[in-house]
Each structure stands twice: as structure tokens, then as C-alpha cells.
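With one protein chain withheld, the remaining protein chains of the complex are depicted in position.
So that you can tell them apart, the chains are marked A, B, C, D, E, F and G in the order they are listed, and the count of residues begins at 1 in each.
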């Protein structure tokens, strides 16, 4: 049995590499998918595909079309979603993806630093489990296969 | 035909009153529902019901149980969801509720200031319509009945 | 038992008035809903709510947001959808609404002139019933209550 | 991870071959499916299977049964739908398939020439992304795997 | 709390009148709906609405369109389905409606004479309850309100 | 806005009366529904409707048909489910009803004495909120309307 | 792309062998599944597993449990259902399985002799296609892969 896991959340830190490496070292049969991690390309993908847009709002609208397309395809393939919140940025996409996972019946693990417990309390309560570190999330994944 | 509209978003400004008054003056047949607007009570509802909790994290966990219960009951009653993002706070609950609405097939109107267009571009693309003011949202509601 | 019926299709002929009058004269307990019938307003609703847009494509994108919002709210209220195809226009919205109705499990009556039987054959086969006149559609509605 | 993509839309131009070749040259792990591309056979399939029908309308009804059967089986296998609108024909099947895709939760890419932006504005708004060329659609597919 | 109950099954005996009278005498708050009970009209409804058809098979196809339309609208309104099998006729519509009810999550009561227990054993096992008389079905309805 | 609340759980103590009285004194607009509270009748309902059964197992099978019918009809009407676990009995029906509520997307409040926290920990985690007294459950209901 | 096809219908004639052989000779990539074809074993499976039952009705109830279990597992695996009606027997299981297929969104091909067109008219209208011979059904399957 292999699982597909969608890794939602910030793309400014290398947490996805860490999770993939640990899963590999534990030989967990997991395929990881997730959003475009090159932030500049993620913002530019609308113009990359459609050409120049009239202003920044329409540039963003164009980019979001292709980012949402990617997320929808990959999340529908996923058996489980991990959403990581960091200390910077608004991270509304992370909240959006995590909530979509729950609504679609996908199990959800939330990773967030303890300092964020208050603003994330309702989303945390909707998730299957809330942890503070990537390492704890890996332990939760490994537990499924034990 | 009456509609029920869930008003997700910040509870620190009186935007819900504004929307209700305008709907009333236009005689729109709409019942509005939404989260607990008394912020202190929203944070304290866990201890109000269950008694003192061992620490702030568990206090928050208890509160979130009852806030999520309220939201789930009322959003399931709603024909349409309006989610407002302001310029302060993390507002992850707003993103969570907006995304849940879309996943549940509930039509969604997003209200956000133009300054927030970039971090909200993916959520905006998933909504039915994005506007900048409460007044524009009311016009969208009125259009349904015209 | 009252039914709500969504009337999809062209807004350039007065067929909705005809259907409403006949239902009234037969005292059928039906509430009819449907798209904005003022074509100019339907095309302008984006700018009416959001203000001037940079070009015709974005004007259309803005308008479609509010037209789709209206359709989604009203179709979810409907127990049955009637879609009328006429001899002019591309009428892709009509095909889109009719197909959405079927996918959502809403019973569908198609009204189309016999000349259009060939290009509509697949949509016709997916509908519950295909008729050629408004009068036949009314008879089908009346049959539900007999 | 392989994806299955359903190619809805006109069968009078060789756009499917173009898309398949480009996907192949990019080594995208995609299986393409779609409607019967031999138009005469698509129209004749009812009589091919069931024998001669009493008149053209019933000939069409018979054909549509088997065309819809094929579409339903293949679209349920698909992870993503691409719908192309050209400048000729009524193309109601394309609109029907595109709308069914959205209602079934399948991500949708619309390909249409800019001239058609107005009559397709509502369907465009419901799709994940709207592009103007096959090449842009391929870029969108490739982006999912990057 | 009122319930809507769909009465599927043969239209050649007056069992629906019996069930309605007993429900009335027990003052059960139930609205009963069901198929067209005038058998000749049920068979003729296609031609009544669409005009004469080329042969008996197409006459039947036309009639079935409007009978299925009626059933789909009314069964979607129902909170519970009762399906009665008698000793005559093929009654495939009854089996079809009963099975659709189960698949749609509608509770199902089967009424059948003991002699039919063998050919109905699988359908009986899928129903919520199987009884032998209209009177027993009424008792089951009454039990919901006790 | 009125809510319908299904009260699952033991029928040997008068907790339903307590909850109804408190809701009444608080003027909460709630209709309460639930299982047959006369335990002997609940066990005998199969034979009451179908007549004597060959042995106790079939007597139980017959009774369960009508008890499940009642539960399915009423739970589908409910906006929210409250499940109470007491200190006696196996209460597998309560666990079954609570789990069905969660799977159907119905918000769930669990009432259980603290002594039962360990064996109910997984069900408690799936519920929206877990409380220890009827009075706390009433406060949670009232909070929805505040 | 391989398809799984469930073959519902009578188990007294060798039509399943015919369909499998033709599919094989056409090299169609199809896996066929279906009910227990040994009629005596199908009727006896309850007692085979559970031991002797007190009377024929309970013998049937026991058998139907395992037959329904088998059907539910295999039909959920199926991409398409073919249901064959012959000239003998009541065949309510066939109607039940065909209707379940439609309700579950599984494409359905009905095979029935022309003599049965009248009593099967509503079920025929709900199916994707109705044919008269196994050979025609095979052509319909082959058309999906052409």
C-alpha cells in the first residue's frame, strides 16, 4: 500500500525536503505532491502561459488560475494532507487548502509553532492532528504503516 | 423565496450591522447568520461551558469546539456565504470558512481591500465573486432577487 | 407541495412570461426562478457593481461572476430545470446550465425546435424529457401534480 | 503519478493530435481520452449497433445513447478535462461536457479563441483556467508536473 | 414535523387509498406522493404531450420520459419510500424505484405477500423493513411518530 | 431559524426530559426527536408489527428493522445530534448513531461522564464537542443562537 | 486503460460466457465480474456459511446477505454495468442492480428482447443505452475503446 501526501503551506523554507528525506530514510511508501515551490514562478505562471496582463491584479488572477488547477488535480490524488504554518506571511492559501482537505474528507495533519495556537485554534480543531514539528508529522505518517 | 447568508470574517468591525441594515432598507428577504461577534466570549466559550482548563492551549481547544459547532450548524443552513478580509489580524478562520463554503458547493462572495489582492489571489479565484466593499456585496445580493 | 423551477435559456424572447401565465391559469403551485432577463444589465452587471474594467474581456469576466453567482444560488433552490434552446445565438450558457442540472441530480426538461434535434442529440438524451413547445413543457409540469 | 485527461470539443480539426504530440515530446505522463473523432461514425453509431431507425430524429437518439455512454465512462476515468471551442458549429456537446466536468469536481481548462470570449464568459468563469491555444493548455498541463 | 412518503408499486389495486385513509384516521402528519395511478394515462402520456409516435416502442419511450420525470421530482421530495409488490405483473418499475430509494439514502419499507419472499429476498435485505400488509406498513409509519 | 436535534443514547434515564425542559425555559427554537424511549416497546416492535417470530434472535432482527427505520428518518431531519453515554449498558447503538452523524456531516455533541473518557476517546475526538452534563450541552445549543 | 464491467441478470443462460468470449476475441481490455452463477449455491450460501436456518424465509434472508455483500463489493469496483433481462423469471434482482447502477452514477447498458419493451420502458429510459442482443452490447463496449 502506497500513500500520496499533499504538502500544503509555505514555500519559503525547505520543510518539504526535510519531510521527504525523513520519509525516505524510514522507507515509508509515500509519494509527496504539493504546490509550485519556486515562488517567483508561482506568481508569474499566469503571464508565462497567457502573456502580459494589463495590471498586477489581473496578473495575479491569471496566476491563481493555474495554481488552483495544480492544487485541485494533486489534492484529489492525495490520501492525506499536511499543512504547515510558519511565523511569517499571511498564509491564506495554507488555510484554504487545509480547509478544503477537511471538507473533501481527506485526513489532515497541521504543523504549527506553539506561538500560533491561538489564531489557528478552530482550524486545529478541524484537523485530525496538530503537531509542532516536521519530525512529529513524520512520526504520525510512520504510525499509519506500523 | 428567502435566502440565508452566512457572514464569515472579522468580528472587530461593525460590517455585519452595515450589511444587515442595507439589506433591510432594500427589503431583501435574507436571514443573516454568522459567528459569535463578542470576541472575548468567543475565546472564553470553552471555559464558560466546560469550566477552567489547565492552560491556554487547552482553553483555546475547548473554545474552538463550540465555535466550530456553531459555524457548522449555521453554514449548513446557509444558501450563500460572504467572507470579509480586513487589513489586520491573521484571519485564518475566515479563509477556512470561505474554503469550506466552496468545497460544500455554497456560493461565495469575497470582500477584501485591493491591498490584499496578492495574498488572496487563489482564494479569490475560487470564490464566485470578489468585491472591495460591503456595499458592492449588497448589490450582488440584490442582483439575485432582481 | 410547491415546486421551484429554474428556467434556463434565451432571454431575448418572452417565453418565461408565457410559461408563468400558463402555470398560473392552471393553478400549478410553482415558483419560477431564472437568470437576469435584461440582457444589457446582465452584460453590464460586473461594471455596475465593481466599476469600470480595463477592457471588454475583463468587463465580461466581471459580469460572469455575478451571473454565475445568481444562477448557482437559484438552481440550488430548484426542484426541476427547464432549458429552452431557440434558433439564434450560441446559447452555451443554456447548455452549461442544462448539463449542470443533470450532474446535480435535478430533473431536466429540454425545449427545442425540431430543427435543432441533431446538434442537441446528446444533451437531449441526458435530459428527462425533450419537447418542442412551451405548451408541452407546461403539460409535463402539470402531469407531476395530476 | 500518471494523469488521465479527457479532451472534449470539436472533432473536425486535428487539435487532439497536436496536444498528444506535444505532451509526448515533453514526456508528460498523461493518457488522453475523448469522444469518437470520426464524425460520420459518431452520427451513425446508433444504427451501426441497433440497425436502421424509423427517421432522423430516432437515428440521432440512438447515436446519442452510445456517444453519451462513451463520454460518461471515459470522463469518470479522467483527472482533468480540456474543452476546446472553435469558431464553427454549435458545439453544445462541448459546453455540456465542460459543465459536467465542473459539476463532477473535475478540474477544467477551456481553450477558446479571443473572439468567443463574450458568449463563453460564464463557462470561462466556471473553469479553472481559460487559454487561447493548444500550446497554452499544454503549458498548463506541464505546470502540474513541474 | 411532517413527512413526505412516496408510494411505489402497482397501480391496479386501491392500496394507496387504503394507506391514505388509515394514515388520516391515525392523524399521521404525512403527505403521500406517487406515480400516475391511471394506467392508461401513464402509458399514453408521451403521446398526450408530444403527439403521435411512429411505433409502440417509441410511444413507450415517450411515455417513460414523463413518468420518470414525475418519479424523480417526487421521490427527491420524499423522506421515506414504501414499495408494494403484488402477485401479478412484472413490476420492474417497483424494483427500480425501491432500489433507487436505497441508493439515494431514502429509508424503504417493502410490502410483499409471503409467497414472493424468494424472488424478493435480495431487495428485501436492502430495505429497512419488509412487511406483508398495508396495515403493517402503517404501523411502521406510526411508530416513527410515537 | 429553528433547529431539529436528534437525541441519541440511553433510554433508561430521563435525560431527554431534562434537556427539553431546559431548552423550553430558555425559549430555544428547537424541535427534539429521538429513538423510542419505551424500552420494552422498542424490543417488541418487530413482533408488534409482524407477529410472533420463531426465536429471540429473529425477534431482535425484526425489532431492529423498525428501530433503524425510525432512526434513519429522524436523523436525516436533524441539524445536530447529541449522544449521551451513561455508566451502564453496552450502548453500541449510541456509538453507532454518533458515528453515523459524523459520517453524514451532522454536527455532534457527546455527553459522557469523565470516568468514560478513556474508552470514548476516539469517538470524542470525532465529535464537535464533548461535555459531561446535560446542562453543558444545553449551553452549547444556546450558544448557537446567541 | 482497463475497464471493469459488472454483468447483472439471469444466471440460467450462458450469456456471460458469450460476452466474455467475444470481448476476448476482440481483445477488449475488460475484466468482467458478476453474481454467483451457480443458482443452487446462490440460494444455499446463507446456510453454507451460517448453518441451517429455522425456515425457508430465514434461509432466504441469510442467503441474500451474502449475495448482496458480493454484489456491493463488485459493483463498486465496476466502471460500467450491463443488465440482461430474459423472458422468464421475475428478475427483480436485475432491476434492482440496474437501478442501483444508475443511482451510483455507473453507466448502464440494458439488454432485453423487444417483447419486453413495454414493462421495461422506464428502466430503459434511465439506462444509457438499450440493446436487444449480447452482440450489440459487445459492440457498445468496443465503441468505448475505438
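Following the convention adopted for this analysis, a residue touches a chain if its C-beta (ideal position, glycine included) is under 8 Å from a C-beta of that chain, and two chains touch if they have at least 3 such contacts.
What you see is a predicted model; the values in this text were computed from it and never measured.
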| note | Here the chain that is not shown touches A, B, F, G
| query | What residue numbers in chain A mark contact with the hidden partner chain? | reply | 1, 3, 79-80, 105, 107, 109, 128-132, 136, 139-140, 143-144, 146
| query | In the whole complex, what residues of chain B lie against the chain that is missing from view? | reply | 54-55, 58
| For chain G, the residues touching the chain missing from this view | 4, 31, 33, 36, 41, 45, 48-50, 65-66, 68-70, 72-74, 76-77
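Quick note on the criterion: only the chains that are shown with their structure count from here on.
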| note | Taking shared numbers over all numbers used, above half giving same and below half different, the chain C and chain E interface sides are different
| request: Express in whole angstrom the distance between the two chain centres, defined as the mean CA positions of chain A and chain F. | output: 38
| task | Could you tell me the distance, in whole angstrom, between the mean C-alpha positions of chain E and chain G? | result | 23
| remark: Expressed in whole Å, how far the mean CA point of chain B lies from that of chain F is 31
| task | Would you please write down the residue numbers of chain D that are in contact with two or more other chains? | result | 65, 68
| request: Would you please name all pairs of chains that touch? | output: A-B, A-C, A-D, B-C, B-F, C-D, C-E, D-E, D-G, E-F, E-G, F-G
